[in-house]
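The complex is shown incomplete by one protein chain, all other protein chains being positioned as in the whole.
Per-chain numbering from 1; labels A and B assigned in written order.
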Amino acid sequence: MTVLSNVAKWFADPAHWRGSDGIPQRLVEHVQISAESVAIGALIALPIGIALGHYGRFGNLAINISNVGRALPSFGLLVIAFQVFGLGNLPVLVALVALAIPPMVTNSYVGLREVDPDIKEAARGMGYRELAQLVRVELPLAVPLVMAGIRTSAVQVVATATLAALIAGGGFGRYIIDGFAQQDYTKLVAGAVLVAALAMATELSLSGVERLLVPRGIRLLQARVAQRATTFKTA
Amino acid sequence: MEESGVTYGWIGKPRGGKEMSSMNLNLGSGKFLAALAALVFVATACGSTGSGTPTASKGTLTVAGFNFPESSILAEIYGQALAHDGYTISYKLLLGTREVVAPALESGQIDLYPGYAATDLEFYNKGAGEANGDPVATTAKLNSHLQPLGLTALTPSSAVDQNAFAVTTATQKKYNLTKLSDLAPIGGQLTLGAGPECPTRPFCQPGLKTTYGINFKAFKPLDTDGPLTRAAFKNGSIDVGLVFSSDGDLNSLGLVVLQDDKHLENADNVVPVMRQAAASAEVTRVLNAIDAKLTTADLVTMNSQVSGEHQDADAVALAWLQQHNYWS
Partner (left out) sequence: MPAGAFLTYVDPWVNWTWLRGHVPLFIDALQQHITLTAIAVAAGLVLSIPLAIAAHRWRALRNPLLGFFGVVYTIPSLALFALLVPYTGLGVVTAEIGLVGYTLLILMRNLLVGLESVPPDVLDAADGMGYRPLARLLFVELPLALPAMFAGVRIATVTTIGLVTITALIGLGGLGQLINRGLIENFHTPLVVATALSIALALVADLALIGLQRVAIPWSRNTAG
C-alpha cells in the first residue's frame, strides 16, 4: 500500500530526525510532559488511595472516582487550562494530572482493601505497629494493583498528550495535528504510529517494573495477574 | 479488577461465586435486552432532529466556514440570505483549514464556502504564483482551475482580508521596523508564529522566504489568527505572527502590522466558492448581490463584535443583512 510505503520513507528520511520538529525532540517533549504528569498525579493520588484503602473509608467515592475520571473530556480540560494558564507546559500538565489521578486512586484503594484481613491481623499479632504494618505488609501485597493503576494512568496520559498540540503544545501530537492541517497524511500516520508505539512501550516497561517490584512470594500466589491496563481512553 | 465490574480477591477465587446459580435467568436477560433496545430507540429518536423540509424549499445547501470567526460570519451572511430566499441551509462552521474544507467541497459534502480569491487560487494551482492585485483577473484564473473540478467562484467582493504579519510595539521599537523588508537582515533572530498550515502556504512562510528573503530562526505552530497566536505574542514566545488584515483588535493588543512593501499578499477579496451543481442562477444572484455591498470596513466591525464582544456570528450576520435592507 502506498500509504505504508510513504510512511516508511518518512521515517527513513534523516531530515525528520533532526531539529526542533524532529522525532527525537518530539519524543523528549512527549515523554517529559507525560512522565511529569504521571509523577505529580502519583504524588497526589497514591497517598490518598492508600490511606483510604488502609482505613477503609469513602470506599464508594474511591471506586467511582475512576468513572468520573473517564467522564472528563480531555479536549475541554485542555482548552480551559489554556484559558486559565495561557500557553506553555503548565496548562497541559494541569489537564493531564487531572486525568492521571482517578485510576491511581481507585486501584490503590482496591489494592489495599484486597489484602486478606487475616494477614493484617497476623501482622498486628506479631507486633507490627500501624505504619510498619502498612509499609511492610499491606503495601507489598497491594503492589500489583497499585502498579496497574499507575500503568493505566501512564498509558492514558501518553495518548492524551497528543491533544496538547491543540493548545500549541509539542510532542508527537504535533505530527498528527500539523499533518491534518496541512493534509499531509504521511506525517499524520507517522505521528499516530509513534504515539501508539510509545503507549505500548510505556505499558511494557511499566509491566516490567511491576515484575521487579512484586515480591516473588506474592507472584507465586497470584492466580491471575492484572490484565492489560488499557481501559482508560480519553483521547 | 475494577474494569470487569467483578471484584476479584486476587488471592483466592472470585467473590461472587455463591449467587451465580439461579436458573430463571431467561426473564432477566430478556428484560435487559428489551430495556436496552428501548434506550437505544429513545436516544436515536431524540437525536433525529432532521426537520421536515417545507414544501416551498428551493433546495438544500450546506454552507461551511473556516476555523476563524470571520469565516463563520461570512458563511452566516450567505446562508441566511439564501434561507430567506427559500433555500434550506445547514451549516458546518469552524470546520477547519482550507486543506480540510476544500476536499469536502470537491466531494460534495458541502456546497459553498466563503473563499478569498488570491489564497484560493494559490491553493488550487498548488502555489504556481498566478495571483496578482486585481481581484477580477485573480478570480478568473481561479475559475480556470475550479471548472475542471466541478466548482466555481462567483463575483468577488470589494471586501478584502489578507494575511498580515504583525509584531509587538516593543519589537517594532527594538529593531526599528516599519515594513516586512526590514525583517530580512534579522530573520535569524526571530520566531514566526502562525497556524500549522503556514509552512506550506505560498502567502505565508515560504512566501516570506522567496519574496523577502526572510529565514526565521524558528516556526511555532499555533492557530489561524486566534487566541493561541495572541497569547504567544503576549508571553514573548513569538516575535512575528500571522494576523488578518481585517482584525479589529490589533491596536488594543499592542500589535503593529508591518507593511507588505513587496506585495507578497494579493487580491484576497471575499468570493463564494461553490459547486457548479449548486450555483443556480438564483443562488448566484443572491450571493453576488451580497458581495456587491460587503466592504472591508464591515468585516473589521463584525470581527470586533464577534471576537471582542462575543456576539454570535449569526446575530451579527443578521444585523448586517437587515442594515443593508437586503431583504426589501
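In this section, contacts are C-beta pairs under 8 Å (C-beta built on N, C-alpha and C of every residue); 3 or more make two chains touch, one makes a residue touch a chain.
Since this is a predicted model, take the numbers as computed values, not measurements.
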Sort through B:Arg201, B:Arg230 or B:Arg275 and give me the one touching the missing partner chain.
B:Arg230
Based on the whole complex, identify which of A:Leu52, A:Ala100, A:Ala123 or A:Ala199 touches the chain you can't see.
A:Ala199
With the missing chain put back, which residues of subunit A would touch it? List them for me.
63, 67-68, 70-77, 79-80, 82-83, 155, 159, 162-163, 166-167, 173, 176-177, 179-180, 185, 188-189, 191-192, 195-196, 199-200, 227-228, 230-235
Footprint left on subunit B by the chain that the document does not show:
2-7, 14-17, 19-22, 25-26, 28-29, 31-32, 35-36, 39-40, 43-44, 46-49, 67-69, 92, 94-96, 100, 103-104, 107, 109, 168-170, 223, 226-227, 230, 233-234, 249, 252-254, 306-310, 312
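Just so we're on the same page, only the chains that are shown with their structure count from here on.
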I'd like to verify one number: the distance from the centre of subunit A to the centre of subunit B, where each centre is the average of its C-alpha atoms, in whole angstrom.
34
How about subunit A: which of its residues touch subunit B in the complex?
20, 63, 66, 82-83, 86-88, 106-107, 110, 114, 116, 144-145, 148, 165, 167-168, 174, 177-178, 180-184, 221-224, 226-227, 231
Which stretch or stretches of subunit B touch subunit A in the complex?
1-3, 7-13, 96-97, 99-100, 103, 195-197, 199-200, 218, 220-223, 227-228, 231-232, 234-235, 237
